[in-house]
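On to subunit A.
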Amino acid sequence: MGAQAFFLAVFGLAAIGFGVAVFRTSSMVRSALALLFSQTAVGCMFLVMQTEFLGVLQIMMMATEMSIMAIFMVMFMMDPGGLGGMDMTHQKRFSIGAGVVAAGAAIAVALLADWGAVTAQAPDAAMQTRELGHELLGRSMLIFETAGVTILTAMIAATAVAIPVQNLASKDDKEVSQ
Partner candidate 1 sequence: MARDLALLIPEIAVLLTAVGALIAEMLRRPRAALAVAVIGLLVATGLTLRLVGGTDTTVFGGSFRIDGLSVWAKLVLLPATVFSLLLARVDVADTAREGTVYSLLCFATLGALALAGAGDTMFLVLGTLLTGLATFALVAYPDTDPATEAAMKFFVFASVTTAIMIFGLTYWFGASGSTLLADLPGMDTMPLAVILGFVAVVVGLGYKASLVPFHFWAPDAYEGAPLSIAAYLSVVPKVGALFALAQVVRAMPPESGWTAVLAGLAVLSMTYGYLAALVQDNVVRLLAYSSIAQSGYFLLGIVAVGASELALPSIILFAAAYAAMNLGAFAVTAATGRTLSDFGGLGRARPLMGIAMVIFLLSLVGIPPLAGFVGKFLLFAAAIDVQLTWLAVVAIINSVLSLSVYLRIIVPMYRPAETAPSAPGTWPVIVVVITLSATLIIGLFAQSLLGQPMV
Partner candidate 2 sequence: MLPLVSLTLFLPLAGALLILCLPKPAARTVHGIAIASAALTLVGALAMWFQGVSGAGFSQVEELEWMPAIGAAYRVGVDGISLPLVLLSAVLFLVSFIYASSLRDRPRAYVALALLLETTAIGTFTALDGILFYVFFEVSLVSMYFMIAGWGHEDRQRAALMFFIYTLLGSLPLLLAILGLYLGTPEPSFDMRAWIANPPLEGAAAMWALVAMLVTFAVKIPAVPLHTWLPAAHVQAPTIGSVILAGIMLKFGTYGLVRFALQMTPEAFHEAGLVVLVIGVVSALYGAFAALAQTDLKRLVAYTSVNHMGYVIVAVAAAALTLDPSVRAVALDGAVLQMFSHGLVTGALFLLVGMIQDRAHTREMGEFGGLLKTVPLLGWSFVLAAFASLGLPGLAHFPAEFQIFLATLGTVPAAVVVILGIAVIAGTFLKALRETFLGEPRERWHAMPDLSGRELLAVVPLLVLAVATGVVPSWVLAVIHRTTSALVL
């Protein structure tokens, strides 16, 4: 247990540290990388908590996602390299306050609530995967399917907005010109 707590703390600190780093650099790419590391640390926390399947999944997914994000950063930021050291923030004091309060509230709940006894032994990995499969194809099948539909919708939506259309404004223009 002790070791588990220790590693959890270490990876937790890593996740937090990288998380902070995301907003402390003015370089997009660095932000994206920091986020990637942070997410990876979270994945490692999963592993520490003996949730291998989800942990691996997290690390793999985030790796992909963050690399995409980095590309977009470069596309859309005014100053991708962060060379200008430009401040990309606003209402900073308020935001810090809000973050602290949010974290504080969550911590308070975590500490104050009576969570009851903690289970020491986790189910083994194979068992976990099998049970998750049962869950997926049983009770949560509808949820799973809905998630699938959501992904489909996301694909359509993303395509719909991302690809330029012969837009309405030009349609109006056309009418005018006729």
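Throughout what follows, a residue touches a chain if its C-beta (ideal position, glycine included) is under 8 Å from a C-beta of that chain, and two chains touch if they have at least 3 such contacts; residues count from 1.
How were these candidates chosen? In short, all candidates are chains of the complex that A comes from, given by their letters.
These figures come from a predicted structure and were not determined experimentally.
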Of 1 or 2, which one touches subunit A within the complex? 1
Quick one: which bits of subunit A touch candidate 1 in the complex? Just the residue numbers, please. 105-106, 108-109, 112-115, 138-143, 146-147, 149-150, 152-154, 156-158, 160-161, 163-169, 171
